[in-house]
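Just one protein chain is left out here, and the rest sit where they should.
Letters A and B mark the chains as written, and numbering starts fresh at 1 in each.
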Amino acid sequence: MNAVIEDSNIVVETHDLTRKFGKFVAVDKLNIAVKRGEIFGFLGANGAGKTTAIRMLCGLLEPTSGTGTVAGFDIVKQAERIKSRIGYMSQKFSLYNDLKVEENLEFYGGVYGLDSRALKQHIHETLERMNLQHVRTKMTAELPLGWKQKLALGAALMHNPDIIFLDEATGGVDPVARRDFWDMIHDLAAHGKTIFVTTHYMDEAEYCHKISIMHQSRVLIQGKVGDLKVQTGMKTVEELFKHVVTQGDSA
Amino acid sequence: MRLRAIILKEFLHIFRDSRTLFLVLLMPVFMIFLYGWAVNLDAKNIQIAVADLDQSPASRYFIDKFAQSKYFQVTQYVTQPDEFEDLFRRYEVRAGITVPADFGKSIGNEFATSVQLIVDGYDGNTAQTVLNYARAIVAQYNTELLPQGFEAPIEVIPRFLYNPSLESGNFIVPGLAAVILMMISALLTSVSIVREKETGTLEQILVTPVHVIETIVGKVIPYVFLAFMDGMLTIGIGVLVFDVQFEGAAWVLLTNTLVYLYSALALGLLISTLASTQQAAMATALMLTLLPSIMLSGFMFPIAGMPLILQVITRLIPATYFLEIIRGVLLKGTGYAELYHNTLILFGIGTLFLLLAIRKFKVRLG
Partner (left out) sequence: MSTSSPMIAANDIKKTYKDTDALRGINLSVSRGEIFGLIGPDGAGKTSLMRILCCLMSFDGGTATVAGFDVEKQSGEIKKRLGYMPQRFSLYPDLSVGENIRFFASLFGVERDAYQTRFAELMQFSKLEPFINRRAAALSGGMKQKLALSCTLIHTPEILILDEPTTGVDPISRFEFWEMLRKLARQGVTILVSTPYMDEADKCDRVALIHKGNILAVGTPSEITQEFKHSVLEIEGANLFDLRRDAETLPSVVEVHLYGDRMHIVTSDIFRCQGELQAKLGISLESVRKVAPSIEDTFISLLK
């Protein structure tokens, strides 16, 4: 759909993206490049600058300096167009508990401007894909956590976005539901969707192709999970994170 | 389509939460009954004493006018006016009427005469009421006496002009309606945005292509319906239960009520975009609506009697304008021609609040 993307295959790209709040620099010269079909993990503790960075990418916050494109659109000038190309899912906060399962899907389809025929069809497909047909008319509050998470993902996919932002998507879910969830994510990635994972749970990061570790407003290290582990001699992303951050602090 | 999605969702929230819905519809009913009955300014069956020094058919007819009215009850007949004081002291009567010895003769010869009314002034409110009732009865008697074509020397009391029966419901109920509708409408919308801020769903909505105006308007519309039902309930009870007069046209009142509700709901939304918690939003909404609407709208205290600075403030309060509208329509039968000024101001206030809310909301997260 967009020539620039087809060329480079890069769907999220930033150059020296910076955001200050008064004197405080929340994000300092962020440079990232995420390819189509990649699961990209954006890791960092609370307050590291992750949320600020994501908000800039989603067009919710204007950068102080630097540039960036998401799905081929400029994050400053074309923020509104970006919004229709991205899906956003956070396990805890996406759904209305007092609405029924299908009503949540209807709402999110509706706010993305689907007409009633497309809406009907997408709801049907989503319920089918997420295996939630039998709870269609159930109140969302009554669903087990793992199902809510699938529903939230379904809602984020209603408008067929190119990029999906997952914000701490699978904390606290039982391991079986969690593996099912990540299977779905890998499936989406294999079909050309780009997955942008932000988390401070390092076990979620194990599912990513590439990671970027952010600490005190800066990216400390970035690359393929396997490569980084070999480079640092660490076995898990958790150890890797600890290693990198402690080094960053002492430097 | 996107606007429809927001409106639909907001309606679902309203109907899912049946307890709140019930409360929202019951609260105005409860309040209007509570205040309508408790704050009833009408004194009825006020006990009075009479010293009829004339004892003529004319004087007896005159005294009967008092005895027949539902406001007075003649319980004591005395021979001398100086006995009144003793009765006052024992709280047996609140007022005494002295009919002079030449009453019948003067009336018969079409001479002017005077009747003395002594009122126990220890309870100022009641005293004033007694005085007003007595004046009304005398005025009525005067018109009866005067031949056709003569202008009756009725003393004009402006406050009572459009309320000849002197029912205080006519004052209380329109004022209550203004206060209740303001408060409930502002409360309804005051939590609507901050609630989503608290649960986190607001951020989810912000990343969608929905425009701020769609979000805000989508949130107002469902509550307009709800508040409008409250409005009809309040006014309906006022007219049906408290016998409030309804001189004007229903649709004049209903359209103006809609505009008033719009200003109140917009105020609530503005509060909601500024507040950080639901509790703070509700407290702010209450503070900004309840007391000003009661004290400064002309409901309880006449605006003309306020110091200048307060008079200026009253002009910033939507209830002031609505009170003029609702009293006008109900008691005077005024129409759009006389009211459009107030309607426009209310619409302006509402739009100002709404624009401020949109502006405040639009500022990207930071």
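A few comments on the model shown:
By definition in this document, a contact is a pair of C-beta atoms (placed from the backbone, for glycine too) under 8 Å apart; a residue touches a chain by one contact, two chains touch by 3 or more.
This structure is a prediction, so every number in the text was calculated from the model and none was measured.
Note that the undisplayed chain, when the full complex is considered, contacts A.
In the complete complex, the hidden chain is touched by one of A:80, A:115, A:128 or A:183, namely A:183. The chain omitted from view is touched by exactly one of A:17, A:34, A:135 or A:202, namely A:202. In the full complex, chain A makes contact with the omitted chain through residues 39, 44-48, 144-145, 171-177, 179, 182-183, 186-187, 189-190, 200-203, 206-210, 224-226, 236, 238, 241-242, 245-246.
Following the convention adopted for this analysis, only the chains that are shown with their structure count from here on.
The touching residues of chain A, counted against chain B in their complex, run 21, 55, 58-62, 80, 83-84, 86, 88, 90, 92-96, 98-99, 103, 106-115, 165.
For chain B in complex with chain A, the residues that touch the partner chain are 1-2, 4-6, 8-9, 12-13, 16-17, 199-201, 203-210, 364-366.
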